[in-house]
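All protein chains of the complex are present and in place, except for one that has been dropped.
Presenting chain A:
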Amino acid sequence: MLRVDLTNRKSWYEDIPAELLHSYLGGRGLGVRLMREWYRLDPFDPAIPLIFAVGPLCGTPAPTAARLTVVSRSPLTGTIYDCSAGGRFAWRLKATGVDALMITGASATPVAIAVTPSGAEIVDVSRLRGKTVHETVSALFGRGSVAAIGPAGENGVLFANIMMGEGNSVGRGGLGAVMGAKGLKAVTVNGDRPVDIACRERFETARQDVMRLFRASPVIFGELGIAEYGTPALVDLMRQRRMAPTDNFRRTVFEESGNYSGPAIRRDFHAKKDGCYGCPIQCKKSTPSGEHLPEYETVSHFGGLNGNAGLAAIVKSNTLCNELGMDTISAAATLSAWGEARGRFLDGGEVQGLLADMAFRRGEGELLSLGSRRVAEALGRPGLSMSVKGLELPAYDPRGAYGMALAYCTSSRGGCHLRAYPISHEILRKPIATDRFSFSGKARIIAIAEDTNAAVDSLVACKFSFFGATLEEYAELLSATAGIDYSPQQLKEIGRRICLTERFYNCDNGFGVQDDILPERFFHESGSSGEGIEVPPVARMRFEEELQKYYRIRGLTPEGVFADPDFLLKQP
C-alpha cells in the first residue's frame, strides 16, 4: 500500500497484512476495511482517507476485472462510500506494484499525485485550477493514466465525480468533492510491472468458461444486448415494463422514450463500441469522434424524468456533466425535483445552463449543488426528493420491482441500484427470473445478492459480467491467480463481512431503520398502469415486513442496528 499525506507532503509504503487481503480480497472490501479508524470523520475533514484500491484480478486477462474501487465517506449521504471504475487507470496503478493508494491530509494549493513504480510525487498544478476534466487529462497526458476532478469537485458539489481519463467515472456519492477538499486535482499512475498468475492453465480454463457464459447470455452478447447497444438497451424494456421514472417519478411511462433508445442512439450518433480496458463486452458507446454517449440511467433521467425527449440535448448534458465532473443521475434527479417544486420542468437548453451553474455554485446552482434532498428541504417540499439516505434514485421505478424497492433501502450507500442489483433477476431474468411484483423471498434474495456483489466489487469485476457468469467461474479465476483456493461460498462469506462492516459504520454514524425507507410517494401514488400491467403503490405493510425479515437474516435488531457493539472487533 502506498500512503500519501498531502498536509505534510509525505509519501511512504506500508504493508497490508496478508490476513486482510485474504479476508477482504481488495477493491471495495479492502478499502472499507482500511476505513475502520476513520469512518466517523466528516467527509470534508482533511484527515479522512480517500482510498484507491485495485482488485486481485487486476492486471490479469480475467474478463472485466481491470477495475478499481474508490472508498471514503460520502458528503452527499454521510454513509461509507465506494464506487468501482474501469479504464486503464486500475491496471496502471497495479502495475506500479501497489494494491491500494491511501490519500490523507489536504493541500492548500491544487496538486496532483504522480505514482510510478518508484513511489509518489506531489506535483503543483495551480495552473489547472478550474479546468475541465478533459483539459486536465490532456495537460497531464505524459504521466500515464489520469483520474481527475473537474470544477464540480473543486467547488465541493456534493455529487461531484472523480473522472478517469478514458471517460469512466467514480460516481454518485460525491467522492470528487472529497478529493477537491484535499486540494487534489488529479492522480496519475504509470506502472508497467506484469502481474503473476500462479496457475496459467487453470486460469485459462476458467476464462474460457466465462466467455462461454457471456456468449450464452442474451443481455451481454445477444443481438439486442449491452455489447451492441450499451445500457440504453434498457430504455425500451423499462418502457415496456412500465417502470421508467417520468416527471420526477409521478409517472412510469414516458411516451417519447423511443427517441433515446439504444437503436435511436446508434442511428443518430453512429455509436461505436467502447469500454473499459481489457473488457470483452465493451458496453460503453461513443461517437466516431470519441465523445462518450450516455448510459441508460443518464438518458432516462435527463429524458423522461425531466420531461425531455430531445436526444441531442441529453447527450450534451451528459458531456457537460463529464467535463465538469458531476454525477449525471444526481444532477438530473435534482433538477427534476426542483422542476416539480416550481411546477415546470426545464427544457434542454436551460438544463445545460444550470449544470454549469451547479458545478461553479453560482446563482441557483449554489442550492442545486447540494443534491435533491437539501434542495427539496430548502424549498419546504421534502417529499419531492426521490432519494434514499439522500442518494437520488436511478431510473428503475421501485413500484415496478419490489426487490429493487427493498434494495434501495438496504443499500449501504443509499438509493443505489448496484448493490443487490435485483434488476438482474426481476427484469433481465438472470440468472433466473423472479416475480417483480412479489415480496416473497426477496429479503433473503437481497441479502445473498448484496453479499455476492460485495465480493464482486472486491474482486473488482464488473457487475455486467454476472448477467452471464457467476462467482463459480470468478472463484476459479481468483484461485488460479492467487494460488490459493477460494470457493464461491467463501467469497459470499467475505461479501457478507464487508456488507456488515459497512452497515456497522453507518449505524455508528446514526443510521437505522428510519433511514431505510423509500420516499412517501411510492407508498401513496400508483405508477402508470396500462397494457395489461397494473402498477399500484408499494404495499407499506409488506415492505416493512420484508425489511424486518432482512434485519433478522442480517442478525440486526428491529431498529436495523447491531445488538453487539463489539461486532467490528471480532472481524479480521
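Just so we're on the same page, a contact is a pair of C-beta atoms (placed from the backbone, for glycine too) under 8 Å apart; a residue touches a chain by one contact, two chains touch by 3 or more; residues count from 1.
Basically, contacts and distances are computed from a predicted model.
The listed choices are "NADPH-dependent 2,4-dienoyl-CoA reductase/sulfur reductase-like enzyme", "Class II aldolase/adducin family protein", "Multiple sugar transport system permease protein" or "Damage-inducible protein"; the UniProt protein name belonging to the chain that is not shown reads "Class II aldolase/adducin family protein".
Interface note for the absent chain: among A:127, A:212 or A:342, the touching residue is A:212.
Taking the complete complex into account, A:433 is the one of A:198, A:312, A:378 or A:433 that touches the chain left out. Across the entire complex, the residue among A:76, A:95, A:111 or A:235 in touch with the chain not shown is A:235. By the touch criterion stated above, the residues of chain A touching the omitted chain are 209, 212-219, 221-225, 229, 233-237, 239-240, 258, 261-263, 425, 427-434, 440-441, 443-445, 448-449, 451-452, 470, 472, 475, 487-490, 492-493, 496, 549, 552-553.
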